[in-house]
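Comments concern the structure below.
Yeah, one chain of the complex is gone here, protein chain that is, but the others are all in their spots.
Moving on, here comes chain A:
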Amino acid sequence: MHTLLEVEGLTAGYGDHQVLNGLSFTMGEDENIGLFGPNGHGKTTLFETISGLIKPASGKVSFDGRDITGRSPRDIVEIGLIHVSQGNRLFSDMMVGEVLALGAYPRRARARMRQNLDMVEALFPRLAERRRQKCGTLSGGERQMLNLAVGLMACPRLLILDEPTLGLSPRLKDELAAAIARIAEGGMPLLVVEQDIDFLLRLTSRLYLVNHGVVARTIEVGSDSFGHADVMKEYFGMTGH
């Protein structure tokens, strides 16, 4: 299978606090990948390094065969790698409609702005009702929907989602999960960080456990009998609790 994203021996951190310790994984073009692991072990740092917000100390990130290590966030967005970040608060004084329009800022997305707007408003009817509402006054769930919608407005070729259902009520979580499943069905490759293993098991074909800044274990979901309990066993077996 053609490789869409390849991360090789990535090290990165904040100042002299190294968080990623030579992290590697690959993702094929026709698969969805899940990442999970304990809090504070580098999942968000990994995503921010992939999307160019953090410059890695060493290692390599390739997207669709192109080396994108250390490129600017703008270049990476233009290539089509879109990062929907954890708890992104967006622009509190801008209206939902304006923020959606701004989502089509990348050159490659401009021509498709109209179609993409129809698409995300069909996916999230609540956003369509709130076009003139300021982002800062949205509920947590609505803001998370807007985050996803803004990502989709950019015409992604790969969408990386950092805890898209974080802190939501079970009902809203289901709603978001259903929307993400529909995005995946549309053929969009997804790389998702989530704590909710069941959600990842339904969505993805492979899971990577991120622990101490490396991929500590690979779990093929494909094997039919694999379930929550097995992941938990692997996970806790691994971390030694």
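Note that contacts are C-beta pairs under 8 Å (C-beta built on N, C-alpha and C of every residue); 3 or more make two chains touch, one makes a residue touch a chain; residues count from 1.
Keep this in mind: contacts and distances are computed from a predicted model.
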Which of "Branched-chain amino acid ABC transporter permease", "Electron transfer flavoprotein subunit beta", "Anti-sigma F factor antagonist" or "Rod shape-determining protein RodA" is the UniProt protein name of the chain not shown?
-> "Branched-chain amino acid ABC transporter permease"
Touching the absent chain in the whole complex: find that residue among A:Asp93, A:Glu185 or A:Glu220.
-> A:Asp93
Identified contact with the non-displayed chain, of A:Ser85, A:Asn116, A:Thr165 or A:Thr204 = A:Ser85
Tell me which residue among A:Leu4, A:Leu123, A:Val150 or A:Leu191 touches the hidden chain in the full complex.
-> A:Val150
Footprint left on chain A by the chain that the document does not show | 51-53, 72-74, 77-78, 82-85, 88-94, 98-99, 101-106, 110, 136, 150, 154
